[in-house]
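Notes follow the structure.
Complex shown without one protein chain; remaining protein chains in place.
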Amino acid sequence: MRSFEVKNRTSVDAIKSLRLITAVKTPYLPDGRFDLEAYDSLMNMQIAGGVEGVIVGGTTGEGHLMSWDEHIMLIGHTVNCFGTSIKVIGNTGSNSTREAIHASEQGFAVGMHAALHINPYYGKTSMQGLVSHFDSVLPMGPTIIYNVPCRTGQDIPPPVIHAISQDPNFAGVKECVGNERIKGYVDGGITIWSGNDDECHESRWRYGATGVISVTSNLVPGLMRALMFQGADPGLNSKLMPLIEWLFHEPNPIGLNTALAQLGVVRPIFRKPYSPLPLEKRLEFVNIVKAIGREHFVGEKDVQALEDEEFICLDRY
Amino acid sequence: MRSFEVKNRTSVDAIKSLRLITAVKTPYLPDGRFDLEAYDSLMNMQIAGGVEGVIVGGTTGEGHLMSWDEHIMLIGHTVNCFGTSIKVIGNTGSNSTREAIHASEQGFAVGMHAALHINPYYGKTSMQGLVSHFDSVLPMGPTIIYNVPCRTGQDIPPPVIHAISQDPNFAGVKECVGNERIKGYVDGGITIWSGNDDECHESRWRYGATGVISVTSNLVPGLMRALMFQGADPGLNSKLMPLIEWLFHEPNPIGLNTALAQLGVVRPIFRKPYSPLPLEKRLEFVNIVKAIGREHFVGEKDVQALEDEEFICLDRY
Amino acid sequence: MRSFEVKNRTSVDAIKSLRLITAVKTPYLPDGRFDLEAYDSLMNMQIAGGVEGVIVGGTTGEGHLMSWDEHIMLIGHTVNCFGTSIKVIGNTGSNSTREAIHASEQGFAVGMHAALHINPYYGKTSMQGLVSHFDSVLPMGPTIIYNVPCRTGQDIPPPVIHAISQDPNFAGVKECVGNERIKGYVDGGITIWSGNDDECHESRWRYGATGVISVTSNLVPGLMRALMFQGADPGLNSKLMPLIEWLFHEPNPIGLNTALAQLGVVRPIFRKPYSPLPLEKRLEFVNIVKAIGREHFVGEKDVQALEDEEFICLDRY
Partner (left out) sequence: MRSFEVKNRTSVDAIKSLRLITAVKTPYLPDGRFDLEAYDSLMNMQIAGGVEGVIVGGTTGEGHLMSWDEHIMLIGHTVNCFGTSIKVIGNTGSNSTREAIHASEQGFAVGMHAALHINPYYGKTSMQGLVSHFDSVLPMGPTIIYNVPCRTGQDIPPPVIHAISQDPNFAGVKECVGNERIKGYVDGGITIWSGNDDECHESRWRYGATGVISVTSNLVPGLMRALMFQGADPGLNSKLMPLIEWLFHEPNPIGLNTALAQLGVVRPIFRKPYSPLPLEKRLEFVNIVKAIGREHFVGEKDVQALEDEEFICLDRY
């Protein structure tokens, strides 16, 4: 089900060159549908801040809380509205090989520039099964592999990556296991994006990572751009660290969802099982914004603590 | 779930001005998935032939044999690859109001320029129910209403059309009931496309229809362009009539599917409940092509009768 | 995907012997989900009234407004709770052969006793396509074919029925075309259920129909039982006629939905495109109930006209 129309194609090298990719947040309306106006606005803020690519429906974007039709629609929408300004990388991975294939075919058909593929979380499989799973999806287009064992329950070890890295569509790895692992891959000529905002400065400037796939850049795209483009800057990195630690105090995207609502960029609406950070943490965020400078954050409204009652957590939508 | 990004918007007037819209065929691979290469090729032939718009997943395109995710994907794909050259009108209608709303939201989100909406076929409803159904989908974007009682089992009578025609997104009606009905609408200032290829010449040049939403133009886009743009031409109309009669000898798109396979433009693969025309009719088509001239038809291969064994009819896909 | 466990099997002859089958209403909660308590209650009323089988998710039960998972769930639920007291016939037909196959496999897997299959409405097909469509679903279990051209836009002519009637799973036809057609089938040994409540007395006692698949029996199961079991009774038939005419004044199930709400048996909630009958008609129903006798109708509450404001019509659910 391939299409060879020019608009669908981006070279793997173009993907390999991206230094700042945002795992973009999906905002919601009060009934749980996507808030596309807020999404479009957030996308424009990312582009204005110098972000070069977005992951649509990643774990940050809560792809696991979407139906596949919602997910593919959001990829198609992003391509249609922003695809000439930014690379659109669809998280079309799944722990079911069938789903990963189907979603990747559809994502490339609606024009996404690359796919992000996770190993089969929760269900897990053998090393042979991992290679076979990735082999099923690599033929469809440029592909980034995502390794995050603290979520998946299973590490993708280097031999698996090496087994698939010769595929012409293999772009690289979003690696969360740490800088030693990253160094090994970089030495072997494999493109790496850090998957940990707290490590990405080191990964990029000391261990050879190409860039970062970032959560924090949803909030401060310009500062993350500086961090990835303007040479080692330990001062900037230290300045961002309290924000990053705050963001990952609870499993992502709980912190990000809370922060974007506090900044007035999205409505304070959560799809369960997520719920907002408590007031005490929200007050901390207000102070973090003041310390870094409101002007570096997305949106134009004053940062607010918000009342508990202002948040809506939906379980049917 | 509206998006106000510029690329998503087409004015209702731009839709109202279209004279030749093809209800485009969906081609299949041997396993029943979409054959996007053949589809892209057919789309390029339509554009080259002067077609101004396409209905994606209409009855001709077998939207009723698609899952909704396939359907929205095909709309998004068409917008992404061809949306700057041709207007993309998604058939996001349904006999279920919920489905019609959901599909229309998704279709506009991936960039379709207009929606085609059928009345609730099979289930049917009251006049009040018809108006309420259309009122639920009209807010989403430019909309063409489709009236084909021989398929739906229920006519959309003029009072229903008049009740919704003041909506700013109402673009007009694809009307299959005949030229008397069309004349009444045109006199009342309502934009009409003929839904019957055999009547469209009369509808356009004698009864004021704006144009046609055509099946035949899949095959001979240039001739249908001439028929709609170059003034009354009874000779051309007569020349096309044997082709049109052949096409609608069995319920559409049986004839079209058979013809495009004979022209080598799509593979001879059918999703059931459709099956190809018998050899005797296929031989007739070969002669019709010769009479009109192969050069007026899409594709470049010789027209063939094909053997029965070359056709595949799928019931699981 | 066949199962041969005993509980799943019912003989075709057992289906052929049914005289009173109700096309049962699906009641809803205020958010549009199924109201299973009301459904169970209505099912118990049917069983108490002598009904021998139910069509689950037919046009009356609004199968066309269900997702397939809802539809199969309702079939499974009905089998599980009532399958030893009443035959459960799932409307697993579709205008898509793929869907009809998939739904029928699932329906038989969860224990339905027979399938009801419509011809491909709206999309339509050739005679050959009709036979092929039914041939795809007949192997799965006992099957009733449903012919209702005023909904489907296409008659199933006798040659198609004769072509499939030798299949061991063919149980008979729910025929809406009239008593002449019925007589022809009965003379040929084909089991027929009337699909028109206003004709069913004649069909049964004068033209040889086995029974009726009834809408009216939702309301007055005992009287319909008498009409089908106790010999020709023109007096009873005449007594019921005002009710039947009232029920079909607008496309079914608009009247039935309104009536059951007025009787307090279901909540006054509609899935669009359906909406309730107007007050004037609702007042007529109150009088019809009084004329026939409240005690013959399901439920125990007083019949009410209800206010317009008490009805809810949902388009997202």
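Of note:
The letters A, B and C name the chains in turn, as written, and every chain counts its residues from 1.
By our rule, a contact is a pair of C-beta atoms (placed from the backbone, for glycine too) under 8 Å apart; a residue touches a chain by one contact, two chains touch by 3 or more.
In this text the structure is predicted, and so the values were computed from the model without any measurement.
Taking every chain of the complex into account, the omitted one touches A, C.
Considering the whole complex, the residue from B:Asp13, B:Asp31 or B:Glu300 that touches the absent chain is B:Asp31. Across A:Ser41, A:Thr59 or A:Gln106, the residue that sits in touch with the chain not pictured is A:Thr59.
Within chain A, the residues in touch with the undisplayed chain are 59, 62, 64-65, 95-98, 101, 120-126, 128-130, 132-133, 136, 149-154, 250-251, 254, 271-275, 313-317.
If you put the missing chain back, the residues of chain C touching it would be 1-5, 7-8, 29, 33-37, 39-40, 68-70, 72-74, 76-77, 79-83, 105-106, 109-111.
One rule holds for everything that comes next: only the chains that are shown with their structure count from here on.
Steps from chain A to chain C, taking the shortest chain of touch contacts, total 2.
Distances between chain centres, each the mean of the C-alpha atoms, put A farthest from chain C.
Superposition on CA atoms relates chain A and chain B by a rotation of 180 degrees, given as a multiple of 5. Note on chain placement: the centre of chain A and the centre of chain C lie 50 Å apart, centres being C-alpha means. Look at where the CA atoms of chain B average out and do the same for chain C: the two points lie 34 Å apart. For chain C, residues that reach two or more other chains under the stated contact definition are 316.
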